[in-house]
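Just one protein chain is left out here, and the rest sit where they should.
Residue numbering begins at 1 within each chain, and the chains themselves are lettered A, B, C, D, E, F, G, H and I in the order written.
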Amino acid sequence: MEFLVRIEVRLPADVPDRERADLAASEVARGRALQDAGTIVRIWRIPGKVANVAVWKAADATDLHELLTSLPLFPWMDIDVEPLALHPLEGPRSG
Amino acid sequence: MEFLVRIEVRLPADVPDRERADLAASEVARGRALQDAGTIVRIWRIPGKVANVAVWKAADATDLHELLTSLPLFPWMDIDVEPLALHPLEGPRSG
Amino acid sequence: MEFLVRIEVRLPADVPDRERADLAASEVARGRALQDAGTIVRIWRIPGKVANVAVWKAADATDLHELLTSLPLFPWMDIDVEPLALHPLEGPRSG
Amino acid sequence: MEFLVRIEVRLPADVPDRERADLAASEVARGRALQDAGTIVRIWRIPGKVANVAVWKAADATDLHELLTSLPLFPWMDIDVEPLALHPLEGPRSG
Amino acid sequence: MEFLVRIEVRLPADVPDRERADLAASEVARGRALQDAGTIVRIWRIPGKVANVAVWKAADATDLHELLTSLPLFPWMDIDVEPLALHPLEGPRSG
Amino acid sequence: MEFLVRIEVRLPADVPDRERADLAASEVARGRALQDAGTIVRIWRIPGKVANVAVWKAADATDLHELLTSLPLFPWMDIDVEPLALHPLEGPRSG
Amino acid sequence: MEFLVRIEVRLPADVPDRERADLAASEVARGRALQDAGTIVRIWRIPGKVANVAVWKAADATDLHELLTSLPLFPWMDIDVEPLALHPLEGPRSG
Amino acid sequence: MEFLVRIEVRLPADVPDRERADLAASEVARGRALQDAGTIVRIWRIPGKVANVAVWKAADATDLHELLTSLPLFPWMDIDVEPLALHPLEGPRSG
Amino acid sequence: MEFLVRIEVRLPADVPDRERADLAASEVARGRALQDAGTIVRIWRIPGKVANVAVWKAADATDLHELLTSLPLFPWMDIDVEPLALHPLEGPRSG
Partner (left out) sequence: MEFLVRIEVRLPADVPDRERADLAASEVARGRALQDAGTIVRIWRIPGKVANVAVWKAADATDLHELLTSLPLFPWMDIDVEPLALHPLEGPRSG
């Protein structure tokens, strides 16, 4: 099942540069792994924000929650999840 | 997977009484069938409104959408769907 | 009487790990006790959030408030309460 | 248990004057009966609106819903219900 | 004239316990005085929140503002005020 | 006591021109009378809308509600009322 | 450039069945053409609603507007458009 | 003085095609006249909507309101006006 | 031109009493000067809040912005500005 997930990162200003860089590097690595596994299907930057909107594939909401909490920046994220259903245009075409 | 589904019915005032009664009867029958099938797990009236909030069990969002559109009053419903994940308190207890 | 209760936990980042772990352990213990007592009827994790939505059974709003303030994490919780009425589908079926 | 109930009446403009007067009269009669029964504890007009806010006393949300649907103007009402708990200032004073 | 006043208290976590207890005690004392004076007509706890909703009687908005700023916790309060008008059901009944 | 009153007029398109003109004329006449009586203290058009914002003087919210319902266009108005308190800058200056 | 487009269809109840069916058929045909042309990149049904969320590819907002107004149901659609930027995870990977 | 003006047109579906075409033609003509007069400084279509956002130049809010009400489609428009101040980047550059 | 300006002051709790008193005194002095100059036409306290709503007269939005930033408490203010147009009731009366 697919979900539309909107994530805004609110890392406070007082996080030291070193820790910030380490977190960013781990976040990218985890993102790539989820992408390679087919979990993050598509992902876009929301212009002007430290935020993204992405299509995630997961078994269900429980599985999705575990995947989201595996993100290194999870403690500083505001996350909104929207369930997605198959649209007829993406279903089988008769005839 | 379970979903929290909030439904408000907005049947316009100019629907004749007879049609209104027929729709209500079909709606109850369909509701009972969904309840008996274990699809509607729990359901509550929202006090003061022609509305309910319920826990639905469905394979995924596609399945849920088909179940919801099977409701006789669907064309007059405002529906909001929220995906639910397993809470640790409802998971297995160790020790 | 049942209530739909939505709880989001906003524990600040500067709470030391030890205190955080202690609070989490007490919270789980209190949650299990409320569950065993039949107060927390059902509970779900809201995916992507440190939050839950649950069905609580309490004598009335006064009783519910006392139960909610008994949660160890109460001082850091944003709580919204919605009263629930019996839905005819859960009432007695005639004939 | 007490509830804070906010009611806005949206009777459409095309309701004939006679029906409008009849509905208003029944609404007043029902309101007085509920007041005499101690169900409507206090009630105020919201200035500038065809609306009121009131304190209702009911056994629970199920009972309240039945009372609200007994109002002759119920089909044209937008109703919001908020549960109220006892405030310590209204509880017993020690010493 | 009566007003519906909604107060949420947002005392920060870093207020020392002693100061917190002193503030709470003064708040209760002031609340009782306002209640005894007939200023606070009714007051309820909003379940799940450090908040209350109450009916205040004051000469006008200027008088009400002075009364609200006399609350010891005023600097930490979010307050919303709604003017209330007499509802016909509470007016004189003819015949 | 003064109130800030915001009024938006939503006269439906199917009101005949003649009735519309009559209503407008009565509305102006009533507005002038309220202005001459010192009830409408100041009034402004909200640019781009069939709406105004005005300062009304009334004994209390009950009196204000009666004044507002005396407006010929009242049945088609969306009205929001905000109570106003004396600001120290408009109070007596010492020394 | 890609856009996230959310479309809710509000076809009024008084549209005759025949016209409704014709509109639906044209809508599907136009949707398939846009899909085949690579304009509609992905599309999902929003569960419980006559609505979809989709990723559209267009030269710019002007091009997108023309494409959206080419939909047979456009006059009855509520459409919200959000611009999408490339996310680094979808950019070239070094090393 | 400049204003940011957002206009959404809500012409009901039952306006006959002929009247609709006449209104559209008059609207374009009036728009061009306002553009030629330097009143509409810039104007954009909001993608996906029958709406525009534009920069208007007017003496003040009173003048702007008269200009807006001169639009043939004014009775069916939802208009929001935001005042704009000179930004230092558009002011004189020293040295 | 007149503007309706709503100002809420959010001075943080950790501002020392002395600085707070100095700021308040400067704010009052500046407010009186603006009042004497006819810039602040009317001003009211919003009951229950450290906030005011006022009618300001300024040449245009640029002038108003300069006047608002001249307030000593400006760095701690949340300000909302609404442009006001002349209402016909305040215009010249014919005959």
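Convention: a residue touches a chain if its C-beta (ideal position, glycine included) is under 8 Å from a C-beta of that chain, and two chains touch if they have at least 3 such contacts.
Remember, predicted model here, so these are calculated numbers, not experimental data.
Seen from chain H, the chain kept out of the figure touches residues 2, 4, 28, 31-32, 35, 40, 42-47, 52-55, 82-90, 93. Taking the whole complex into account, chain A touches the unshown chain at residues 13, 45, 47-49. Listed by residue number, the positions of chain G touching the unshown chain are 1, 3, 60-62, 64-65, 81, 83-86.
As a working rule, only the chains that are shown with their structure count from here on.
In summary, the chains found to touch both chain B and chain G are A.
For the interfaces A-G and E-F, the C-beta contact count is higher for A-G.
In this assembly, the C-alpha centroid of chain H lies 29 Å from the C-alpha centroid of chain I. The mean-CA centres of chain A and chain D are about 46 angstrom from one another, to the nearest whole unit. Computed centre separation for the pair chain B/chain I is 51 angstrom, with centres defined by C-alpha atoms. Looking at chain F, residues 3, 45, 47, 61-62, 64-65, 81, 83-86 sit in touch with two or more other chains. Each chain pair that touches appears in this list: A-B, A-C, A-G, B-C, B-D, B-G, C-D, C-E, D-E, D-F, E-F, E-I, F-H, F-I, G-H, H-I.
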